[in-house]
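A single protein chain has been omitted; all remaining protein chains appear in their positions.
Each chain carries a letter (A, B and C) given by its place in the written order, and its residues are counted from 1.
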Amino acid sequence: MKRRLTYGMVGGGPGSFIGDAHRRSIALDGKAEIVAGSFSRTYEKSLETGRDLRIAEDRIYSDYKTMAEAEAAREDGIDFVVIVTPNSSHYEIGRTFLEHGIHVACDKPVTTTSAEAIELHELAKEKGLLFLVTYVYSGHVTAMHAREMIEAGEIGEIRVVQGEYPQGWLADADVSDNKQASWRIDPELSGRTNALGDIGTHIENSVYRMTGLHITEVLARMEKKVEGRALDDNSTVLVTYDNGASGTYWASQVARGHDNGLRIRIYGEKGSIFWFQEEPEKLRYTLSDGYVREIHRGHDCIDPAASCYGRLPSGHTEGWFEAMGNLYVDFIDAIIAKEEGTFSADMLKFPTTLDGIYGLTFVEACLESSENGNKWVKLPTIQE
Amino acid sequence: MKRRLTYGMVGGGPGSFIGDAHRRSIALDGKAEIVAGSFSRTYEKSLETGRDLRIAEDRIYSDYKTMAEAEAAREDGIDFVVIVTPNSSHYEIGRTFLEHGIHVACDKPVTTTSAEAIELHELAKEKGLLFLVTYVYSGHVTAMHAREMIEAGEIGEIRVVQGEYPQGWLADADVSDNKQASWRIDPELSGRTNALGDIGTHIENSVYRMTGLHITEVLARMEKKVEGRALDDNSTVLVTYDNGASGTYWASQVARGHDNGLRIRIYGEKGSIFWFQEEPEKLRYTLSDGYVREIHRGHDCIDPAASCYGRLPSGHTEGWFEAMGNLYVDFIDAIIAKEEGTFSADMLKFPTTLDGIYGLTFVEACLESSENGNKWVKLPTIQE
Amino acid sequence: MKRRLTYGMVGGGPGSFIGDAHRRSIALDGKAEIVAGSFSRTYEKSLETGRDLRIAEDRIYSDYKTMAEAEAAREDGIDFVVIVTPNSSHYEIGRTFLEHGIHVACDKPVTTTSAEAIELHELAKEKGLLFLVTYVYSGHVTAMHAREMIEAGEIGEIRVVQGEYPQGWLADADVSDNKQASWRIDPELSGRTNALGDIGTHIENSVYRMTGLHITEVLARMEKKVEGRALDDNSTVLVTYDNGASGTYWASQVARGHDNGLRIRIYGEKGSIFWFQEEPEKLRYTLSDGYVREIHRGHDCIDPAASCYGRLPSGHTEGWFEAMGNLYVDFIDAIIAKEEGTFSADMLKFPTTLDGIYGLTFVEACLESSENGNKWVKLPTIQE
Partner (left out) sequence: MKRRLTYGMVGGGPGSFIGDAHRRSIALDGKAEIVAGSFSRTYEKSLETGRDLRIAEDRIYSDYKTMAEAEAAREDGIDFVVIVTPNSSHYEIGRTFLEHGIHVACDKPVTTTSAEAIELHELAKEKGLLFLVTYVYSGHVTAMHAREMIEAGEIGEIRVVQGEYPQGWLADADVSDNKQASWRIDPELSGRTNALGDIGTHIENSVYRMTGLHITEVLARMEKKVEGRALDDNSTVLVTYDNGASGTYWASQVARGHDNGLRIRIYGEKGSIFWFQEEPEKLRYTLSDGYVREIHRGHDCIDPAASCYGRLPSGHTEGWFEAMGNLYVDFIDAIIAKEEGTFSADMLKFPTTLDGIYGLTFVEACLESSENGNKWVKLPTIQE
């Protein structure tokens, strides 16, 4: 029997959607238990959340620094921390826990600049610690199967990628009654980008995870479509990959008629693969024989490297929590392997600071392009 | 803060799909914790499972009777038991826990005969205990919204129902490499019916839950399509409801091309509603204006009585575990209300022994019809 | 260059939908030209339609008998007649033209009783004439490909068929503003059945065309769902085929949410095929490997015996007129072959009086079943 890990959380207090979502995703598999946390800026709210979660009061902390120190000092200190605070604080919090020798899982974006992300990446390597960045959509079985197919050469060399992520929830001019919406469109809280940074990076990461291709340059058009918006709510990016393929990414929050429409279409010399986040239980692909094939999670035609993540038989729908849970399954297994001395690099199946760095250099290049008349901007080469 | 309940499980040992699925569904919300169990026929396997689940060894029991007694005697005994054993044992186990004053959640079918189900129903009433029968599909937000729409009269008086549940997993003659398949087709373990009892009853319950209509008579054709099968694997039932509407139910396990295709279409005087289990995040309906409307979970157009069960924003896919979890949410809330003295009948939103009785009288009438040349057979009237 | 045939029409006067539809379908290919007709009960209306169609006045007739005689007497008389009158007159008109040595195309149902259909069948054989009954849906390329696949054994021996034809256009109680609707629900004009006879027979014929299976017995439930209706508007039929397979057919005109939803699903030992009239450009099938395959008209994976009927490249949508046109292409080619002495029985690819007989014996058995408490009724064996 594997040991059940323990974890703490920074952020995720009353009303937080994402903290709650991480906790449920971890609970689904029961491989780790929450035992500590600093959930809110005010200690009282932290206490409230902590008690709701049945956490012992001495492990409910007033701030993340105290928490990192105290947990690092305990014999039974947490195995990892989950960071679900506003983006601008990820860097400081992540660094603090790494410095105290604690593995980190952090919501995306890992930091707000690529320089910070590189720093965390180096620090984690130096400390021998694991760092999960929760790009949730790469956790779907069908997304993993797409990666296996592409790696096996089933669609041949990739030529063209079409990635889109349309949402409609910010289409109204007045979104003041929606807390989530309010902070998304506020530069103080969201930094220099909204649509591209929030959802465009999911396109970027999903394509990277499926294809392994690196973006070499971008030409971006980041637009504010709703009057009065300070940040982009509709962004389009032309992309070139290191194998010469080209792509177009479209991220929009003013696209009524879509809920959470992340869709990736990959066209290779021999075939194509279509993946759609809102129908994550199936994958469509076409080879040169002209048949359009649909593969369903749970069937033998799914690659074992992907199908092993399924929890239910085919047709018994899995969704977002399961995808997020899959990232944690790999992360937790890797932590245990570290402890047991059986860890090897191929266990890094989950997105890490490296994914975070790719995402941030992508965003930074897009901002430079968009602010300079939509010119082509090269991305730096990243040392893995 | 609400108290976190504790529960025990009977069944769900090594290799059990359904026990694991119930545990995950409950874990998703963290409203109850597993603290006891008798998971297998052999104590050693029970121990193995119990330890995996971090259960104290003195609460891992060799058999359900010992468990019921011991837990009833403890100050901190379990609040409810979850029964996920083979169908034929449900009655005895359910009765035992009820007799010991413990609330029961039981996988469907609640028993193997309607007489047994009625007995449990009466016993639970007499004891003031709650009994959840886990017809999972009624737990979907969209299924609940369908019920709200129909109750509000949006499609008018119902005229016709088409329910189907095609699966393809038993289409091969040789299913010996599939343990699930083997016991499904074995009369020793599955009783007098396979397709109709296993999945046909999900049609019956889903329609009942959505429409509130009771079946008054059936004409059933239960067939064995794969050579050598002893039990039905393709069954069709003509149905008459108490309001004069008519329905057709089709349950098949030899229908290649389907995974778990429970689909309910309800046609009323003013409109129609289509619900499909494999795409549970949306509902289609049409009124007389000719527009086909699609409603997505997470949007304001979902009735609050249904939308409150959602855990994620629209487009962030929920599935089977969430549906099952919703049944447990209502069940647990009702148990707490019982304890706190705030319980009222309208909290019985989850399927109970009453649903179980309806299901069994339906199956019994179908068997009688099918074994007698597909004649019409009336269903008994059930005292609620 | 093939000779262009000439044809005449009986029925299809002002306001007739179906006469117009036949003329357009024939015009699409230009293989036959309309040169004569008796379009209405009144000569004046006939004249009006005939002039619109640029028909010489001496070939616009006051009644079909005069027309048959006159055309038979002309050197350049019509090659075939198209009958698009109300159903009850098909028999007399068909017989008259056959007796005058003229090939016949007739809208379905070919007659109102199977006895009449058999008589026409015998008469045509005796005279060496061709008789097309325009079951339009068998003319779709994808429907023909389904037939080829089944004949080639690709889905193995057939076990189960699900056929449905839901429409919503008669769901309202008051349809008095719809002329089509008014005569459909009137027993004087529609005979003893509405839904089953009008659209149920399309299910029956489509299944027969695709599978080649003959129905041996039926159990029918023909219902009037709208208050005040004299004829069935919602009919369900359990079916047994000569190979032991079973089927369920559902034809409804009160099913809001559907336009013209003929859908055929065929399940064999090795695979299944799904065909849907409203999306006639594609076909879905699944074999035991678990892949759901979609085939699109215009691709090489369509059997040449079917693909040859396509007029446009893949993705350039074809529809109802093309399907109807395909029946006429085969009919006209067969007439020419008759003239040229090159005719052989395998040119009878189109539906004939034989299909008409099957349809009528099916309806007659259903009526008997439905009127006698939904008992099983055997179908007579038909001499081809």
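We take it that a residue touches a chain if its C-beta (ideal position, glycine included) is under 8 Å from a C-beta of that chain, and two chains touch if they have at least 3 such contacts.
Small disclaimer: the values here were computed from a predicted structure and weren't measured.
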{"item": "Chain not shown: contacting residue from B:L53, B:I83, B:A117 or B:I295", "value": "B:I295"}
{"item": "Which of A:N87, A:T112 or A:N234 contacts the chain that the document leaves out", "value": "A:N234"}
{"item": "Contact set of chain A toward the excluded chain (per top definition)", "value": "159-160, 162, 164, 168, 171-173, 219, 221, 223, 225, 234, 236, 238, 246, 248, 250, 252, 254-257, 265, 267-269, 271-272, 274, 284-288, 292, 373-374, 376"}
{"item": "For chain B, residues in touch with the removed chain", "value": "289-296, 299-301"}
{"item": "For chain C, the residues touching the chain missing from this view", "value": "1, 4, 17, 20-21, 23-24, 27-30, 51-54, 167, 169, 258-261, 277-281, 296, 298-299, 311-322"}
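The criterion applied here is as follows: only the chains that are shown with their structure count from here on.
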{"item": "Chain whose Cα centroid lies at the greatest distance from that of chain A", "value": "C"}
{"item": "Chain centre separation in whole Å, for chain B relative to chain A (CA means)", "value": "35"}
{"item": "Gap in Å, rounded to a whole number, between the CA centres of chain C and chain A", "value": "56"}
{"item": "Multi-chain contact sites of chain C, meaning residues that touch two or more partners", "value": "292"}
